[in-house]
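Just one protein chain is left out here, and the rest sit where they should.
Moving on to chain A:
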């Protein structure tokens, strides 16, 4: 009789296991390390409830929504344009993640924080948990912004540098330090942004990947020979004329914490090597970022929708949305004071 009841209990356990077993009991950071190459999977217990939203393509021979642009690189990284992704599916896949956003407001750049954070509240990762990591030399000048639930501002006090180029380049060092010290434990993904910008449209989980870069708005049309890579072989950021996929912007990159840590650490180290050799790359941290992403191919590439400057460039029809755009500033006035 006992084995009979035992088998019944086991049967019950089987059914219970199917409907409620959670495959991952690891902490978020460790889980990311284990699945660093893919988006989050949803857990068994809620997977069957959400209705898969209807969308046009239900079979393979449907025409791509975007035929005017490349939507995937030759190494299978999706290039994110409006129309290539379904936010409902992606939001369900990226449930329960926390995104860290790093932004540097050093010296006069603190004035950009208010608009940056206010627009981020409207457009950046809405519905997901967000930690804004504000690196600043003036913690008192960080504005108080009303925040949605699940979002917080973390102010990290750092030193400033005399030259704006150094401020820009040392961002790599600071991000790598803090990645190790705290980001690994607090967030799943890091998004590293420039502060002198504002959000004007949706920027969501479609960007998240182990490693992503953004196409610089000034060079998405160009040939690799015209990219402003560092061309002096003495520099660690050197890229020969016949190499290069894209010109990535230094103001919007990111990925999983371990990958961003590797990227920022590597860039910081080669910048120090350049400094020891008495050379500074033509576009500073952006030059080094480009070299890194050439030899460590990103798993997603963001289109210029994700970084645009309306005052410098005329908006082409292929940009259906402008999501993150430059705020006008007086370069001479704001730098080096």
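What we mean here is this: a residue touches a chain if its C-beta (ideal position, glycine included) is under 8 Å from a C-beta of that chain, and two chains touch if they have at least 3 such contacts; residues count from 1.
Keep in mind that, in the parts below, contacts and distances are computed from a predicted model.
**Student:** Would you kindly match the missing chain to its UniProt protein name, picking from "Globoside alpha-1,3-N-acetylgalactosaminyltransferase 1 isoform X5", "ALA-interacting subunit", "ER membrane protein complex subunit 4" or "Isocitrate dehydrogenase [NAD] subunit, mitochondrial"?
**Tutor:** So, among "Globoside alpha-1,3-N-acetylgalactosaminyltransferase 1 isoform X5", "ALA-interacting subunit", "ER membrane protein complex subunit 4" or "Isocitrate dehydrogenase [NAD] subunit, mitochondrial", the name matching the hidden chain's UniProt entry is "Globoside alpha-1,3-N-acetylgalactosaminyltransferase 1 isoform X5".
**Student:** Give the residue, chosen from A:73, A:138, A:160 or A:228, that touches the chain omitted from the document.
**Tutor:** Checking the options A:73, A:138, A:160 or A:228, the one contacting the hidden chain is A:73.
**Student:** Which listed residue, A:109, A:220, A:308 or A:324, touches the chain dropped from view?
**Tutor:** A:220
**Student:** Suppose we count only contacts with the excluded chain; which residues of chain A make the list?
**Tutor:** 3-4, 6-8, 10-11, 13-15, 17-18, 21, 23, 33-39, 41-42, 44, 47-48, 51-52, 54-55, 57-64, 67-76, 78-80, 84-86, 89-90, 93, 206, 210-211, 215, 220-221, 223-224, 240, 242-246, 258-259, 262, 295-297, 300, 318
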